[in-house]
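Of the protein chains in this complex, one is absent; all others appear in place.
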Amino acid sequence: MLSIGIDIGGTKIAAGVVDEEGRIIAQAQRRTPAQDPDLLEQAVADAVRDLRERHPVVAVGIGAAGFVGADRRTVVFAANLNWRDRPLAANVEALVDLPVVVENDANAAGWAEFRFGPAADASNMLMMTVGTGLGGAIVVDGRLLRGAGGFAGEIAHMTAVPDGQWCGCGNRGCLEQYTAGTALVRSVRAAASTGDPLLAPMLAAAGGDVEAIDGPLVTELATAGDPGARRHLAELGSWLGFGAASIAAVLDPEIIVIGGGVSEAGDLLLGPAQDRFAAALTARAHRRLAPFKQASFGNRAGMIGAADLARTDDA
Amino acid sequence: MLSIGIDIGGTKIAAGVVDEEGRIIAQAQRRTPAQDPDLLEQAVADAVRDLRERHPVVAVGIGAAGFVGADRRTVVFAANLNWRDRPLAANVEALVDLPVVVENDANAAGWAEFRFGPAADASNMLMMTVGTGLGGAIVVDGRLLRGAGGFAGEIAHMTAVPDGQWCGCGNRGCLEQYTAGTALVRSVRAAASTGDPLLAPMLAAAGGDVEAIDGPLVTELATAGDPGARRHLAELGSWLGFGAASIAAVLDPEIIVIGGGVSEAGDLLLGPAQDRFAAALTARAHRRLAPFKQASFGNRAGMIGAADLARTDDA
Amino acid sequence: MLSIGIDIGGTKIAAGVVDEEGRIIAQAQRRTPAQDPDLLEQAVADAVRDLRERHPVVAVGIGAAGFVGADRRTVVFAANLNWRDRPLAANVEALVDLPVVVENDANAAGWAEFRFGPAADASNMLMMTVGTGLGGAIVVDGRLLRGAGGFAGEIAHMTAVPDGQWCGCGNRGCLEQYTAGTALVRSVRAAASTGDPLLAPMLAAAGGDVEAIDGPLVTELATAGDPGARRHLAELGSWLGFGAASIAAVLDPEIIVIGGGVSEAGDLLLGPAQDRFAAALTARAHRRLAPFKQASFGNRAGMIGAADLARTDDA
Partner (left out) sequence: MLSIGIDIGGTKIAAGVVDEEGRIIAQAQRRTPAQDPDLLEQAVADAVRDLRERHPVVAVGIGAAGFVGADRRTVVFAANLNWRDRPLAANVEALVDLPVVVENDANAAGWAEFRFGPAADASNMLMMTVGTGLGGAIVVDGRLLRGAGGFAGEIAHMTAVPDGQWCGCGNRGCLEQYTAGTALVRSVRAAASTGDPLLAPMLAAAGGDVEAIDGPLVTELATAGDPGARRHLAELGSWLGFGAASIAAVLDPEIIVIGGGVSEAGDLLLGPAQDRFAAALTARAHRRLAPFKQASFGNRAGMIGAADLARTDDA
């Protein structure tokens, strides 16, 4: 049984035919008409038609950044796409005549890791996606946690530090301000611009321009052994473990999957996260410590998860 | 269909026959033989036999302070009763020949409020029990959240303040250190002992002895209009709302029920909690705000919930 | 005995002849040639010549933003003017043939308030200047506190919140990030942009444009009674009192003078500052509480103080 998974990003729409083992059989891409919801739905439908011509698919799953209704059919609010209460599933169904489900993109990606990735043997998973921002996906007893209004898993906006760094959400000290790529770059740049000698190699690699330091450069240098890059990645990882311990106090997950671009640093990020988690978790002497695992599917996770969700009733 | 609910406390065992509307039909009590697990199980069995003689019960539910296995049969760890991996359900079943389930006491109490109390119409609930300490119970899509190892809902030990007040759990800044009765009394005593004039009436009511100030006195004076008592209760409520906002970022509950002894202060506690929650919740402009409601069943909630859980397979 | 005080600002040089009671007898202005230190010194000299033609002055005092050497003659580092180790006093003396002393601008302003303003009867003063940023001036036993290298009084960069808001200085949680005009505007804008109803009048007054909200607007509305503006000013004042209590633990000042543009809000700022200070000061039951007083001389303080410092050996 094949289904199509679609990941609507800010610049491109990635669509793929996915089989029941989570393998991508075929792919198609379209540009994202970000300003026009009608055109966007037509582009999605177009990609679907393209793929189904060659493959017998039974359903379509769409992952989108934003809050999705508990009915899995409506995008309640999507900041980047300027959507409010958009009946995305119904609209696309009308265009392609296939059943469509919609899911928050972080949830879709988390579902892929839960079904086919490092959490495949687990029933309870926390996934933290560390990209520019921080995303979260939670599986409880084999089902995605969506909450009363589809707002569950917004771990980015738990408060990590009262009166801490202002967040774009209007609050202070949100976990995202301490654990995501933006936070990493900010701290590295601050250290570099005050002349921290540990950052001298980084600054040299950025051609002497503090503003040219970015996340991939930090990861690259850390992988190559640079102590400054490693220290800042470890600091980020430590905050990740700190946040995970608070979430685990609520959820008690079996496994913690770390995805997103920054997770490509692997153990340089996950090691310090695991250590801080172990130190901060309550009742740690009496319980099994959830292991931190790197996500498997990179930026294809949203597509794979959305496709699988489309053929799963009880997710 | 009647069942028996049992709440094992530190000093007494409270047992009751509960009907399908959550009403208590009959009750029995025994002292808690806290030092001897065998005697304790016999006392439980004794109370059950006493009650079933007069009422046709089909099952027994036991609520106990401690971590309970996901199978609802074993107490993994109970600090007060000195239990580790105690097969409580099997042991009691052997004595009374009725099916027995075991549940964490905060979960049992939360289940009563979810089934028969202010959350009866909800599918997703957060309950915060504000007694000497802070307890939590979470319902997701109509089922208690237990997590991978039965450790879910330990909201007391989320970190509220990095490097904050030391907690008995060995960490710093745990939410419980800011939101429970002990925290309330500590802050009132500190203010009274440094001569804060707002606390003068409280100190007078305590006979001039700072150490004689306790939680019930604070609630009593607050209810009578005392500004100092009200300010400190409001401060506690504010931290409660702060913590609830971080939990809601993870869970997105439909309703937040506040129980425990301190909740008897009613709106003097719940009002400031609701306000801080509204100010701190992420994406608050785009979602329905979960209301804070006072719990209905007081210290009978554990018994009622345990009884109902005993006849519910899918909880 | 008359002397000339000069306040070098980012856009203009303000010079004045000041008498021994701190009165300004005559004034002159020049544009600030910010890019060229030589031209700037010539402009200063030009203003001095202009004024001394008509008034018998004996000395010149210059206040400049930056770190000034303990010898009161050299600007060690001035970020805005791009100076490093500039022998400003010697250079100007060569041009005007009068004795010249240089002082940090916040110190010069503080000296004016200490000599002729609300602290005229005190020997120990803390002045906090709340403008866009936070400045500090400290008088100990009648003398300006400069420290080993002229870096004393940099109260802006005490840490108020560990892991708090990033500061331009490269650290986190600096007091300035919680107590200055920039912080005020940031918090008001954040609340307005998340739809806080208390900020609706402010947003309306800013023509619906969050970015159009600025410090003077907040002060204006607060003075007119707007609850949202008052709440945010009170919050700023509370942080000011919090910071003052930590500084007072070190210095034990007799009086705390609040200057800078935001201080024009008067008691709306100073009242909450005084309250928080009273609550946070250590050993408060055993000591006199330093009063918070509004500064007297506004943006003329730098000129007046510099002039007076020029004729005072032991300051």
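Before moving on, here are some points about what is shown:
A, B and C label the chains in the order they appear, each numbered from 1.
Note that in this section contacts are C-beta pairs under 8 Å (C-beta built on N, C-alpha and C of every residue); 3 or more make two chains touch, one makes a residue touch a chain.
The shown structure was predicted, so the numbers you read here are calculated from the model rather than taken from an experiment.
Note on the undisplayed chain: of the listed residues B:170, B:201, B:271 or B:291, the one touching it is B:170. Contact with the chain that does not appear here is found for just one residue of C:6, C:28 or C:245, C:245.
Only one residue from C:25, C:76, C:95 or C:205 touches the chain missing from this view: C:76.
Taking the complete complex into account, C:147 is the one of C:147, C:216 or C:298 that touches the chain left out.
Those residues of chain B that touch the chain absent from the view are 161-166, 169-173, 178, 186, 190-191, 193-194.
Listed by residue number, the positions of chain A touching the unshown chain are 162-163, 194-196, 279, 284-285. Listed for chain C, the residues touching the missing chain in the whole complex are 67, 76-77, 122-124, 136, 138, 140-141, 143, 145-162, 169, 171, 174, 242, 245-254, 280, 282-283, 286-288, 290.
The criterion applied here is as follows: only the chains that are shown with their structure count from here on.
For chain C, the chain whose average C-alpha position is most distant is B. Both copies, chain A and chain C, contribute mostly matching positions to the interface they share, with over half of the numbers common to the two. The distance from the centre of chain A to the centre of chain B, each centre being the mean of the chain's C-alpha atoms, comes to 34 Å. Here the spacing of chain B and chain C, counted between their Cα centres, is 52 Å.
Chain A has residues 161-162, 169, 171 in contact with two or more other chains.
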